[in-house]
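In what follows, a single structure is set out as structure tokens and then discussed.
Shown here: the complex without one of its protein chains, the others still in place.
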Amino acid sequence: MANKVVAQLIVQEITPLAADHFLMRFHSDTGLLPVDAGNFAQLATGDPPAVFLRRPFSIFDADTALSMITFYIKVVGKGTAQLTGQKPGTRLTGLYPLGNSFTIPTNARNALIIAGGSGVAPFLLLSRKLKKQGTHVTFLIGAKNREELVLTDVFQEYGDVETSTEDGSEGFKGLVTEHPILSRKGQLFDQVYSCGPVPMMKAVSRWALKNDIPCELSLENTMACGYGVCLSCVTGTTEGNRCVCTEGPVFNHKLLTWQT
Amino acid sequence: MANKVVAQLIVQEITPLAADHFLMRFHSDTGLLPVDAGNFAQLATGDPPAVFLRRPFSIFDADTALSMITFYIKVVGKGTAQLTGQKPGTRLTGLYPLGNSFTIPTNARNALIIAGGSGVAPFLLLSRKLKKQGTHVTFLIGAKNREELVLTDVFQEYGDVETSTEDGSEGFKGLVTEHPILSRKGQLFDQVYSCGPVPMMKAVSRWALKNDIPCELSLENTMACGYGVCLSCVTGTTEGNRCVCTEGPVFNHKLLTWQT
Amino acid sequence: MADLSVQIKNLVFRNPVTLASGTCGFGEEMTPFINPDLLGGLFVKGLTIRNREGNPYPRMAETASGMLNAIGLQNKGVDYFIQDILPRIRHYQTHIIPNINGSTVKEYIQVAEKLADLDRIPAIELNISCPNVKAGGMEFGITCPSAFAVTEAIRKVYPKVLIVKLSPNVTHITEIAKAVEDAGADAVSLINTLLGMAINADTRKPVLSTVTGGLSGPAIKPVALRMVWQVYRSVGIPVIGIGGIMNALDAIEFMLAGASVVQVGTASFIDPTVSLKVIQGIEDYLNIHHISRLRDLTGGLITD
Partner (left out) sequence: MADLSVQIKNLVFRNPVTLASGTCGFGEEMTPFINPDLLGGLFVKGLTIRNREGNPYPRMAETASGMLNAIGLQNKGVDYFIQDILPRIRHYQTHIIPNINGSTVKEYIQVAEKLADLDRIPAIELNISCPNVKAGGMEFGITCPSAFAVTEAIRKVYPKVLIVKLSPNVTHITEIAKAVEDAGADAVSLINTLLGMAINADTRKPVLSTVTGGLSGPAIKPVALRMVWQVYRSVGIPVIGIGGIMNALDAIEFMLAGASVVQVGTASFIDPTVSLKVIQGIEDYLNIHHISRLRDLTGGLITD
């Protein structure tokens, strides 16, 4: 099996993006393993941790040459609050790289990435790869309001960014899955990726099915181990229960039975 | 009952005295309650704490006017390690003032204070009071070695300091209770106070009995609450089990049956 | 403002937050920190017919998210409580509920009889679950016939509200609960501590003088919640939830599982003011969730 490690990670910089939204960059003094788009890490949130288990976060960015790894973290509870409250210089441990990665069809010409809430996290590494092979990327990013619509500037470097907010404070007013782009240009995309709240991903999946576009979803089931031994994180698939931490987090949407 | 509070204490300065020995000064931004010589506090060791319960520490020094309170802390386990590793500015909570205090006979002319290990902690406040009323104080301070013989300079301001170390690296070589001062000048003291390991305090108590000198001991039984509700911290006395946290930590040695 | 009152038989609690026996002394020790009048009630320290010195020190061992205790019911006896302590605490504007203990059914009866006529004592909690005494204690609480027998005997001599405190150290908690209900209990309280042990690897000795002791604190909350939920669905009398409550959401969880009243125990050691924070937090929860009467939450767990 591919190598995974319990890495020592040193907090380097914590950049607030909005209230409760942070980019958190770590440095490793023992070198970083190569990571793939879609992989995640299981981070200790502090020492001592405020919560018993580690917390899973998608790898937002990684630079193996510089031994730097970045996570985009939204504070939703005790663990994320403690983690984002750490000071630069603090040493934490993280298991990584975990999980599978997005498939990148070499012949894809127009990819659509639909992200809601903290669902943008896995898509920087992916869009970098897509751009490199010449695939045009459209991002459709939804949030509650303008404040929480973060990182759009970063994604703009990799493609077109469309936005929606529930309160209409920026972009289309409504749910991301109601965005006009989906009815206007549906037939143009030859690959869809999505990550976000389950109801959103279900709607994306229905839309992709209807338009017959290949679609991959990145799930965020709660996890204990993150490397396949506890069987906590399963999602129902046409082939039975599958672990999100090892056989996912990325799944072809047709495989999912959406029991969760 | 006397007022006690759950105080917000802000770490102000941590002074290393030797490996694993620290003075830790806190500031309160809501004012300090008056404290007495012998009182202690139950401190949270961090947020989140590395241990479930608070940890009891004698109040080493306190300045109500400046809202400052100082503890002398020896690292022996997880809690003391976390506490002394805090950074200035950190907010912790502490229950205080807890426990009773030393009695100070107004007619005492020559007091002897015998402290072993971290047992020096309660004696700064006491010796200040003794000095103020004109009682001459002799300190007999024992430690493993020269390194761990800390704070003697501070006590020198309040009286004569005699020392002993187990390895003879400073002062008398041997146990503090074998120090020649005890055989030479025994009859001169009219009040003895002691705090330290139980075997030491037992020896002090025997010596005081033999020489018929009033003696008070400050005990360090393990505690859960620190304010008299859990009954964890009892010591056997001639009047039955008594709580060290409320009826102590200071006991007249004649009261103790030394079951602990 | 939301209505926080709850009721057990004819006894109305201004709010459901009470302090657990053995963790609040006789209330007096709490007064430097909190005003006891604000509490739903005080379950005061376990009483026996005679003075008890309890077990030798050490009686406490810290554990992960919890602690073991082996106090062994140290108390000065029920007469001392009535003559010396009660007069000092009788003015508290909250229910004072003694926790009663015995090594024989006869001793339990004697204690209950002495408390039956006191005007400031509206209820007693019959402790058949103390793991830290050699005779009696938990033994009564781990078989149905003995739990039934001691409850029935107390029921005969004690006319006011009778709460029976159950031991979690059993295979079928619901059967014990049903036995004490059948014997006439007005309510059950659970859980008492789980029997546990701590060892000092360096000295190779047990930490507690008694080797084993009772585990309390957040560590046991999942077991306590499960038992409250099971018992709530098996008996017709109110359930008092106890075990690792550290904050308002913990208390709400116990109420959803079926508790009418909750007891805060070990949490007070770490923060003696926590019970008042729990009351405030419950109020906030009710406001946020637009619930006007707290008692409607009891047993409101949504399962499908």
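Every chain is named by a letter (A, B and C) in the order it is written, and numbering of its residues begins at 1.
Here is the rule we go by: contacts are C-beta pairs under 8 Å (C-beta built on N, C-alpha and C of every residue); 3 or more make two chains touch, one makes a residue touch a chain.
Computed from a predicted model, the values in this text were never measured in an experiment.
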Neighbouring shown chains of the undisplayed chain, as defined at the top: A, C
Touch with the omitted chain, as defined above, among C:4, C:256 or C:270: C:256
Contacting the left-out chain in the complete assembly, out of C:98, C:137, C:206 or C:238: C:206
Residue of C:40, C:218, C:238 or C:272 touching the missing chain in the full complex: C:218
On chain C, residues whose C-beta touches the chain left out of the figure: 61, 63-66, 68, 142-143, 169-171, 194-199, 201, 203-206, 211-212, 215, 217-223, 225-226, 229, 244, 249, 252-253, 256-257, 285, 300-303
Contacts of chain A with the absent chain, listed as residue ranges: 1-6, 44, 51-54, 93, 95, 221-236, 240-241, 246, 259-260
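The rule is simple: only the chains that are shown with their structure count from here on.
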Reference chain B; chain at largest CA-centroid distance: A
Chain A and chain C, separation of their C-alpha mean positions in angstrom: 47
Overlap residues in chain A, where contacts from two or more other chains coincide: none
